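On to subunit A.
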Amino acid sequence: MTQKKMTFLQELLGFVGLEDRLHLAWISSAEAQKFQKVVTDFTEKIRTLGPSPLARDYQKAVSL
Partner candidate 1 sequence: MEYKLVPSICSYCGCGCGVLFEVMDGQLVGTMPLKSHPVSQGKLCIKGWNLHEHVISEERLQTPLLKTNGALQEASWDASIQTTAERFKKIIAEHGPDSVAVLASAKVTNEENYLIQKFTRAVLGTNNVDHCARL
Partner candidate 2 sequence: MKDTVKKWLEEKQVDMFLGYKMVHGHALPYCFQADRLDEVDDLVVSRERYSLEKMATHIAAVYPEMKIGMLARDCNQRALKVLDIWDQLKKDSVTTFNVNCCPSPLKNHGDCSYLEPSPVGPVKVELGIDNNMSVEHAEHLDQKERFAHWMYEFSKCIKCYGCRNICPVCFCKDCSLEHPELIRSGGALPTEVPLFHLVRAAHMAGRCIDCGLCEDACPMDIPLRLLYRKVGSSVSDLFGYRPGIDEGKSPFNLIGDAPTTEPRPI
């Protein structure tokens, strides 16, 4: 159910042009390496995407 709800949110954010900035992964408390990998990968992904367009003045975004 959580997975579906997150997919729903991803679709909603994507619809208004905010793709790929929400991620869900199952990591057990015993999977330290997986946790490290997921967080590093997602951090890298966000780094490539650049700062959130919302952080800037939205007026600037409008005049893109």
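Criterion applied: all candidates are chains of the complex that A comes from, given by their letters.
Convention: contacts are C-beta pairs under 8 Å (C-beta built on N, C-alpha and C of every residue); 3 or more make two chains touch, one makes a residue touch a chain; residues count from 1.
Keep in mind the model is a prediction, meaning the values are calculated, not measured.
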| item | value |
| --- | --- |
| Options 1 or 2: the chain contacting subunit A in this complex | 2 |
| Contact set on subunit A toward candidate 2 in their complex | 1, 3-13, 15-19, 23-25, 53-54, 58-59, 61-64 |
